[in-house]
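For this depiction, one protein chain was excluded, whereas all remaining protein chains were kept in their positions.
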Amino acid sequence: MEENKNLVKEHRRLRRVLMTLIEGHAYVVFKTNKGVVEDVLFQGVDTRMFETMWIGMLIDELPRVTPMICGVCSATHHVASVKAVDQVKAVEPPEDAKRIRYMINYGIHLNNQALHPLVFGLPDFLPADIDKRSVLQLARVSPELVKAGMRIVELGFKIVEVFGGRDIHPINGIAGGVTRKPSSSDIDRIKSLVEKHRGDLRIFVDGAIKMMEEAKAKIETYKPGYSYMMAIAGPNNSYNIVDGRVKIIDAKTGAEVAEFSDRSTEYLEHIQEYTVPYSYIRMVTTKWRANAPKTGAINVGALARANIVKSYGSETADELRDKAFEEWGKPLTHPLMATYMRLVETVALYDIISEELKKPLGDKLRNEPQRETGEEVGIIEAPRGTLIHHYRAENTKTTFINIITPTAINAAAIEADLGQFFKDKNIDSMSDKELYMHAVSIVRSYDPCMACATHAMDPSLRSSIAIVIADNNWKPKRIIKPGGA
Amino acid sequence: MVKIRIDLDKCKQCLNCVRACTAFDGVYDEGPDGYPVVARPEECVQCLICHTVCPTNAIIHEDYRETVIINPDKVIVERYRNMI
Partner (left out) sequence: MSKLSFAFVPLSGCGGCEVQVLRAFTLHPELEELYDIVYWPMVVETTEIPEKVDVVMVEGLVRTKENLEKLRKARFAASKLIVVGSCASWSGIGGAADALSARLSMKAIYGREQINEDEAPEILPRVFAPSDLVPVDYIISRCPPPVEHIVITLKAVAKGKPVPTATSTVCSQCPRKMKPIEKLEFKPGLPGPDADPETCFLSQGYLCLGSVTTVGCGAPCPRFGIPCFGCGGPHYEIAERRDMDIITALARKIATLAGLDPVKDLDIVIKKLLEAYDPRRFYVFTLGSEVLRRKPQGYAVQAIARSKQDPKYRKLLEERAKFVTEQSINRNEE
């Protein structure tokens, strides 16, 4: 018995690498046997209990509370939350209210899709020999690109502020509609800003795409490991990030395998959450692969949307996307191409927003809720993918909340991709820097928003690489801390 | 006498101060423009209830009473030093 333990101690190890340049903190854990990777895990290490904290309080107040799940995509949580509350209270918002909500979501998508390449995506395409790669380094290499990009990011914030009331954690949505429509002077201001920054959009997108084209070899290095892709599409697979039906396609063939409603508990019949012993993220898999959850990993986000949506409703964006399809084939599944698709979406959103701003807004903003008890769901597209808010209320009081964030869905896909790349490689022969570079490239391409679920432990306490001795079931037996204490 | 100032930039014209003042005649009055005015500052007993009922903290009492705890330690030290 003792001997057996020693044997395990010698061979099986966990290596833990802290991720940077993502929102929040996460670790990638490598399980190795004699240095050869057997399994790679993506670990989120914290929770703030959003799913229980508002139990017993008014369901109306949830759209004010749930945005605080994430400060980066708060507006999306707000819109999803208010959509779910609408369903619970059985009320359909008037057309104009819907359009204001669309604008809130468009604004935050524009903001996030530009922010990710700038701060997290493109620094990764900088040459690996540059130390401390970051947006600040990127600004040194191509200052124009970063300046133009940041102006697009700010424009996104402005749109959310005008239509949602606040730039971060907006408030305008309420059960049955919205509370106020923006004044015409505010809309005019946004209109002129949108026209003014068209040049910035071109500089930003062209510069970023050029950087990505130069790094084609790097993109090719990483192969997808996930099996499915999921996104919301409007009628006729049009680009619609608030209303539509959720579609799941096979990542290999591109064929549609499932479709379900974006506003009822139907989602429970198609996707399944499962908890894992090492992470505060509840992983997601497809229902029909529940017995082997790893094979049912779903990719959500810009890449999935690009494959599912037929047209963005913007010619330039469609052209850019189709160019990528020609080069890489369809369905396009290389994880790093998600950054490219974010740029495509930035272009598309810019056109959609400037079109939307031209249409006048009516005065009917709210409908009366019909009931106080119910259980329904609101599913929309967040910048990082499909976001599910599932509420139950009894007599206006919240009794049940379940929230599945895009990062939770993507966590399994990240694991699968990491596994695809690292499996059977001997990481003892890799330098820390090399290992780190490969791991973060994959993780960052998903733009994981760990704020939605997590934050990290102190790396200096356990050092960024902790050695954990595990038994045959991968249950850790002993942790060796740096210093040998 | 205490000096009372009302910051009109902050004042919401709710007149809570007029209603709440505990002084005999009341320190504040409603002015012609709807803002409260300090009509009888000499009445003020410095209870500061107006501060706690003002929704915007717009009332400022300048150099109002400061309570002093008297403990002139030095005198005692001198006395006992002489005894030794």
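Read from first to last, the chains carry the letters A and B; within each, the first residue is number 1.
By definition in this document, contacts are C-beta pairs under 8 Å (C-beta built on N, C-alpha and C of every residue); 3 or more make two chains touch, one makes a residue touch a chain.
Here the structure is a predicted model, which is why all the values come from computation and not from measurement.
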**Fill in**
Cross-chain touch to the chain not pictured, restricted to A:Lys218, A:Lys294 or A:Lys425, is A:Lys294
**Fill in**
Given A:Phe30, A:Trp54 or A:Tyr102, the residue that touches the chain left out of view is A:Trp54
**Asked** Looking at A:Ser74, A:Asn240 or A:Thr386, which residue reaches the missing chain?
**Response** A:Ser74
**Fill in**
Across A:Pro127, A:Pro235 or A:Pro277, the one contacting the chain not displayed is A:Pro277
**Message:** Under the stated touch rule, tell me which residues of chain A contact the chain that is not displayed.
**Reply:** 18-25, 29, 43, 45-58, 60-61, 64-65, 68-72, 74, 119, 131-136, 146, 150, 154, 157, 165-166, 168-169, 171-172, 174, 179-180, 268, 272-280, 282, 290-294, 365-366, 368, 396, 399-400, 402, 449, 451, 455-461, 464, 468, 473-476, 479
**Message:** By the contact criterion defined above, which parts of chain B meet the unshown chain? Give residue numbers in ascending order.
**Reply:** 7, 9-10, 12-16, 19-20, 49, 51-58
